[in-house]
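Missing here: one protein chain of the complex. Every other protein chain is in place.
Lettered A and B in written order, each chain numbered from 1.
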Amino acid sequence: MKYLDEYRDGDLTRKLLDEINQTVTRPWKIMEVCGGQTHSIIKSGLDQLLPPEIDLIHGPGCPVCVTPLELIDKAIALASRPEIIFTSYGDMLRVPGSERDLFSVKAEGGDVRIVYSPLDALKIASQNPDKTIVFFGIGFETTAPANAMAVMQAKNQAIENFAMLVSHVTVPSALTALMESPDVQVNAFLAAGHVCTVMGYWEYEQLVEKYQVPIVVMGFEPVDIARALLMCVQQLEDGRAEVENAYARSVVQGGNLPAQDIINQVFERTDRAWRGIGVIPQSGYRLQKAYADFDAELRFPEIQTIAPQEPSVCISGLILQGLKKPNECSAFGKQCTPQNPLGATMVSSEGACAAYYQYGRYAIHLGENEMTQ
Amino acid sequence: MKDQLNISNWTCPLPLQNYPTIVMGHGSGGKMMSDLIHHMFLPLLGNEALNQLGDAAVLELDQYPTRVAFSTDSFVVNPLIFPGGNIGELAVYGTVNDLAMTGAQPLFLSAGFILEEGLPMETLGEITTAFSAACQTANVLVVTGDTKVVNKGHGDGLYINTTGIGLIPAEVAIAPENAQAGDVVIVSGTVGDHGMAIMSVREGLEFETRIVSDTSPLHELVETMLAASLDIHCLRDATRGGVAAALNELAKSSQLGITFEEAKIPLRPAVKAACEMLGMDPLYVANEGKLVAIVKSQVAEEVLAAMHSHPLGRDAVLIGQVVSDHPGMVLAKTGIGGSRVVALPVGELLPRIC
Partner (left out) sequence: MCLGIPGKVVEIYQANDMKMGKVDFGGVIKEACLEFLPDIQVGEYTIIHVGFGISQLDEEEAQRTLEMLREMEMLADELPELDQGLQV
């Protein structure tokens, strides 16, 4: 596939990794913000090819991982109602709520359907006028314009049986929170290429200035990742702190203006809770008043009282902030496994805990082998 | 053969024409059910054993050696008719392939049809025609059968269960636990075709593509491989869970490790593109006509050459090795020289947005 395969070239990636090897002199903690990048790093095995000085921390940029338990429980409550067809991106179905996941709701007779695009949910709404179609509007700024368009279309086409359960979060506010936290010691950030495709990277310039931490906008293929890492390490070793763009084929400084426009027309800023982290002020979107008719929480006000407590044993919040490694959790690999996850970082294939679980098994085995030899 | 599976070739004799769909009466055990059997199933599937319509088939086995392979599988695919095939041929080839993975020659099938009230008779005709053609292709006889009808809303149109019996030549010794360190791992062809063909027509995910299901019977390919060498230690039909599940099951049964090179996995460009688009790993996508073989390394060349001579093994590739390291675990070497654990899939394959 054009513009994909070229950036998976093994020789080019190894060349860049060699460069990193030759540039790095000291230990650095670098956070890749986006879960899609984590996925790609693990799938390509790039993490094992890095010099030991570089400690990659898997950041909070996975909508599956950060969607709060409360929203999952609300989704489950809505999906269980006979008059509702609940539609969602595939990622969310396996995320555990307090008691069960959306798969279990489906098994109990709930009409839960996976869609590829929010416009598909709208299509289901026009085909099923006697049902209410609720779409689980999760995601970061990349997904927000698509979800906003679905709501706007619902209004324009008067598709009244459509509503959205909104759980949108934004990246810069989370990064600010991480930088503000005295416990977090991340030396540099690899910014999420597709969030920046929509939003640009101008917001990061003031962050870099204020906190003196390098931020490099990164793509998703091994060559993109190795290149961004190299740029990041070069900045750190030189003692520079700048915003650099290593994904210029998709990202421009100002971002995609029509996409930002529709976000601003449909959504407004609000405080949002991040699973395991807590409420971050002004870190998310909700529907504006003009679109209140399409807000699932207003249309079904009885779900507003759902406010579960997160399981105390799960430390996914600390993991998402890079403060703890998954294997430092007492439940890791015991009560909490990919088959029976306690927290979302174990559910999502790019969740830090799930990744550690798979690789940890191998690493432990290697360790044993070394010991016996 | 597939070209012949056209509904226009199938004529529905009276009195079934009175019922354009399945009704509860077709499962009643009475005249209507008898009509369905005599006018639909027997003309398409009948033979000496089945035509007796006894409570059980009586089979003469004197002419065969004694080891019997016995396997059952139920088919619940949605949609019933998909690009490249339908549930009818899937139900035949699925069980034929399960038998073939023991090295058996498949001989007899049972067929249980669970029909949902309201199923168009024409659809049943098309599917049974495909079922019949698949039996001929795979050279198996349906010797016993059952028909049930369930209320509207209690089935996805049609479920089929098939159980198969095959006979294993005395000299063949294929079993999941037979793998040995040093053996090589072979995949018989492109992976993920069936799963992606189904995805392409699934509600909410539809996309335009020429991807078709690879549904086909593998027993002849296995026969060809065994003719080349008897040092074939394990065979696995890479159906649900894809090649990843097949390799994991083999690693687990043998308590050995498996390593393979990801770049060597044969993949059609369109299947790769569809997987990228939906965020799926082709290693986990279902196949219905692909096998994974573990073979003694000394005979790898001969076995591969034999596979290449058969149309269903044309794209066969040696992808990796069985190792004594990391028992029970499958490792992929990635295109950039890294490695990762290829775990058993947890649940249903889902498209992801992130």
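As a convention for this text, a residue touches a chain if its C-beta (ideal position, glycine included) is under 8 Å from a C-beta of that chain, and two chains touch if they have at least 3 such contacts.
The structure presented is a predicted model; accordingly, all values stated were derived computationally and were not measured.
A.B. asks: Which residue from B:Val68, B:Ala175, B:Met277 or B:Val346 sits in contact with the chain not drawn here?
C.D. replies: Final answer for the missing-chain contact: B:Met277.
A.B. asks: Quick one: say which of A:Val112, A:Ala163, A:Val198 or A:Ile303 touches the chain that got left out.
C.D. replies: A:Val198
A.B. asks: Which listed residue (A:Ile30, A:Leu46, A:Cys62 or A:Met164) would be found touching the missing chain in the intact complex?
C.D. replies: Counting the whole complex, the residue in contact with the absent chain is A:Cys62.
A.B. asks: Specify the residue from the set A:Gln48, A:Ser104 or A:Ser117 that touches the hidden chain.
C.D. replies: Of the listed residues, the one touching the omitted chain is A:Ser117.
A.B. asks: Residue-wise, where is subunit A in contact with the chain that is not depicted?
C.D. replies: Considering the whole complex, subunit A reaches the absent chain at 1-4, 6-7, 11-12, 15-16, 18-19, 22, 34-36, 61-63, 89, 116-120, 139-140, 142-143, 145-146, 149, 153, 156-157, 192-195, 197-198, 220, 223, 227, 248-251, 256, 258-259, 262.
A.B. asks: Touching the missing chain, which residues of subunit B?
C.D. replies: Missing-chain contacts on subunit B: residues 200, 207-211, 269-270, 272-274, 276-277, 279, 352-354.
By our rule, only the chains that are shown with their structure count from here on.
A.B. asks: Could you grab the centroid distance between subunit A and subunit B? Build each centroid from C-alpha atoms only and quote it in angstrom.
C.D. replies: 37
A.B. asks: Could you pull out which subunit A residues touch subunit B in their complex?
C.D. replies: Listed in rising order, the residues are 1, 4, 8, 10, 13-14, 34-36, 39, 42-49, 62-64, 87, 89-91, 93-94, 103, 113-116, 120, 124, 139, 143, 222, 338-339, 348-350, 358-359, 361-362, 365, 369.
A.B. asks: For subunit B, which residues count as touching subunit A in their complex?
C.D. replies: For this pair, the touching residues of subunit B are 203-205, 269, 272-273, 276, 278, 281, 325-326, 329, 331-341, 343, 346-348, 350-354.
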